[in-house]
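This is the structure I want to talk about, given as structure tokens.
Here the complex is missing a single protein chain, while all its other protein chains stay put.
The block that comes next holds chain A.
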Amino acid sequence: MSSNKKYWKSVEELKENSSIVEALQQNEFAEEIPNDEFLGDKDSLSTSSTTRRDFLKYVGFSTAAASLAACEGPVIKSIPYVVQPERIVPGVANYYATTIADGFDFTSVLVKTREGRPVKIDNNVISTSRGGANARVNASVLSLYDSKRVKRPMVKGQNVSWEEFDKQVGGALQNASGEILLVTQTFASPSTSKLINDFSSKYPNVRHVVYDAVSEDAALNAFQAKYGVRALANYDFSKAETIVSVGADFLGDWHGGGFDAGYAKSRVPKNGKMSRHIQFEANMSLSGANADKRVPSTPSQQRAVLAGLYGYIVGGSSTSKLPAYIDDAVVKAAAQLRKAGSKAVVVTGLPDTDAQTLVLAINEALNSQVIDTANPRMIRQGDAAAVGKLVADLKSGNVGAVMFAGVNPAYSLPDAKEFSEALKNIEVSIAFSMKEDETAKLCKYVAATPHYLESWGDIQFTKNNFSLMQPTIRPLFDTRQFQECLLKWSGNDTSYYEYIKQTWNATLASGAWNEALHDGVFEGTSPAVSESAATGSLVDASTAARNLSANAENKGMELTLYTKVSMGDGQQANNPWLQEMPDPITRASWDNYLTISKADADALDLVNENVADGALNGSYVNVKMDGVVVENVPVIIQPGQAKGSVGLALGYGKKEAVQKEMQVGVNAYPLYKNLTSVQNVSIEKASGVHEFACVQLQNTLMGRGDIIKETTLEIFNTKDKHEWNKVPEVSLNHMETPVTSPEVDLWESFDREVGHHFNLSIDLNACTGCGACVIACHSENNVPVVGKEEVRKSRDMHWLRIDRYYSSQDSFTGDVEKKEAIAGLSSSLSEFGELERPSDNPEVVFQPVMCQHCNHAPCETVCPVAATSHGRQGQNQMIYNRCVGTRYCANNCPYKVRRFNWFNYAKNDEFDYHMNNDLGRMVLNPDVTVRSRGVMEKCSMCMQKTQKTILDAKRDGRVIEDGEFHTACSAACDKGAMVFGDVNDKSAKIVKEKEDKRMYHLLESVGTKPNVMYQTKIRNTSEV
């Protein structure tokens, strides 16, 4: 029965008389093993002083020595202060209110410091004028401990002292022939404005150019023309009933961001009402993902949409050449707007003064209460026209000295190359910088500036709302603020702190100053004269409308440049938390990429595919625009991307002062011509395959309605809960019994009537997917950064992830119906496959998932060493020192929330992020263990925070009030999407959430009885 089959090991074997096969048959090894060379060389062997016996002796001795040394415990030193500052008690946190104002993010925050070092950014709940801290602001505490920071002033690359620096720069400025050009970020600081005026009077040839890397110039111009102030209209979306956005990602960074908290308020159904949100946009943005109705439209179509809206609402001709479905949507949106009247608002993100003018006119016509033009935002001041001339100015030879503060034009200007060349010829160039970035590298003088957590400042958010910035730590390095330098160089000996106090001494008398410093925010009027004087000519709205519809011609592929919630304008590119944070929409970390619609991708033969281990790969393209080519841009096929449009995020591809591991993505700024975010480009396929680090591989829910429950406002208002939020049932004695019933329970239940019992409620309606909670969790719980390669292997360590799902049909309800309708083999074979593919314009939903803290936890029963156990307060506790790393618990977890430490992520050169250097480790929360290799970890429901609250109450001898308990995520969520509390406290908000008819548990049918609950997503689909 022997077989004649011949098993061959290589193609060579198929050839007859192959010499290689012959040779290999004779010899086991292809090459001779160099035994003789080594042992035959008698000379070297005899001259070697180490004999075999010696070798054994050494081995034996070192083994013995090592084992003996291991018996000795280490001696730990404990060094107290010589003179302890009064307010610092080791082990007790201090909080300071301060403000971030880096030119892109402006937010009042509360900083938690331990033993004098900032470790966590919290929301300043007193501050009402601006939203809470976003992901970048939450992560900014790590940028304080950035090892790439400039540590002292430098002249031509040489370290010098500040005295020397002042002497040299002072002399250089005096002798500068021609203009002194001062290019700064938006400071929005009355004191700084005053100071620059002072400086200008000392050096009369100073010219100040305000440069926002990501510009809002069009909106600023439109507002200035209409209202006479260079500012941005403010919006309070909590008052809105109808929101129509034309290309404005107002839940992202549009107009400086921070509108999401108000928006979320209007999105939670109250008395059967919630706002309706219609979004016309090209890229799939956060706002589009949250919209009730999203109409994919290219930027040129958006212009027509806006003109159309204006026509329908204000009057005038509407010569819309739009496709029927968009035109229909515009008509309906206009009807909706008219119906809501003063509760309606239109916003746009088109980088076009006409468009912005039109929006102001529409809102005026609607008499909208949502828009606030009386108290506008001052946090963007950039002047694109002046910036556009910057290179020409530098080349002209009229500039004697140039100073850069808080900006990096050599990286972020569209014509950065020309700029760099021109800058080299300027005699005196000074960069005020925290990093030795592209611009600082080219400057002769680099003034090391402190981080905002080490600085003083005052910030004008809006016309009447101000905040103060105060240091929370002594400067780590030999740094000096930009303002201090200006003071010194204008011959003023007061400190900037005193200077701010002087600025405000009319408004903030001694007591009020301290109060304002304590609160972080205050109201008043600016004591400084506004710098901007020039006002543009007012464009007539109807002219603007005509211009818009005239420009609505499609010219090839339209690119919309956007900023990611994680990276923003790219200032914090060296922040590993932000690099590893997955994008809320694409869920890809460590990258930027061109988003393209499926149809366009197919036309260009671009693919996205999951390779064997599930990781995502994608094609490359070259993006061309008037001679500018950005090469090898990876492509992600984005459901919902308008056909004929592509998107690319700014802020990536930075090389200077960025660690090797974080030099990721491509720089999109060369495409940001005229600081305009919409450009016409052409795209061609490039060779190669890009490896993404995408944390979510499954894009659709496959009709599984029990993971995300959602319904429409109409059904929610009219139908019984049983119809749209049914508790799953199992069959018990042929009777359908709800899984929550104790009769079908396999387990004895704990008695949790006494003491605290913590629950967390997540409202899918209020969650916008912004990801602030992800970073807050990272920062609170010392979650390690694992790097792109590891994320690609699905070894990301985020304790809290925000899942994003697309619908495969037009809506999720459609998915469920399709799944229900599947019958028989053939239909299931084809249709399940179809369900895996997201629709071209899908519904999107975000779902934050962390450990669900099941009362009947599957992980607990399988742990062989009882390293995970249940607490009476509802937490599923994970005991690292007990864990032996079987990973059985992770296998048994239905929610996939357990994370395994495959490596030591701290003090490991392979993971050279903040936990691998002394500076970066200062950000670690001293109350939470840094996990070592081989143990499982997961969300602890911020045990350290609840324990702290309880202990404080015990010490004060009082009862804990509702609202005192918080997790890092619930505290970070300014939208109120996460509510945390004690369900045994009957007055608590969480009890109401638990009894809400929208409440459901994730995978309730499994019977895990989680302590985390979700509130059903409601969409307002009612058309007028």
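One rule holds for everything that comes next: contacts are C-beta pairs under 8 Å (C-beta built on N, C-alpha and C of every residue); 3 or more make two chains touch, one makes a residue touch a chain; residues count from 1.
In the analysis below, contacts and distances are computed from a predicted model.
Student: If you had to name the missing chain as UniProt does, which of "Starch-binding associating with outer membrane", "ATP synthase subunit b", "C-type cytochrome" or "Succinate dehydrogenase" would it be?
Tutor: Per the UniProt record, the undisplayed chain of the complex is "C-type cytochrome".
Student: Which one touches the absent chain: A:Val11, A:Ala66, A:Ile79 or A:Ala612?
Tutor: A:Ile79
Student: Among the options A:Leu24, A:Val629, A:Ala890 or A:Val928, which residue touches the chain absent from this view?
Tutor: A:Val928
Student: Among A:Asn221, A:Gln877 or A:Asn1020, choose the residue that contacts the chain missing from this document, as touch is defined above.
Tutor: Only one of A:Asn221, A:Gln877 or A:Asn1020 touches the chain omitted from view, namely A:Gln877.
Student: Touching the left-out chain: which of A:Lys57, A:Lys389, A:Lys954 or A:Lys997?
Tutor: The missing chain is touched by A:Lys954.
Student: When the complex is taken as a whole, what residues of chain A touch the one chain not shown?
Tutor: These residues touch the chain not displayed: 71, 73, 75-84, 89-92, 751, 753-755, 869, 871-873, 875, 877-882, 927-930, 940, 943-944, 947, 950-951, 953-960.
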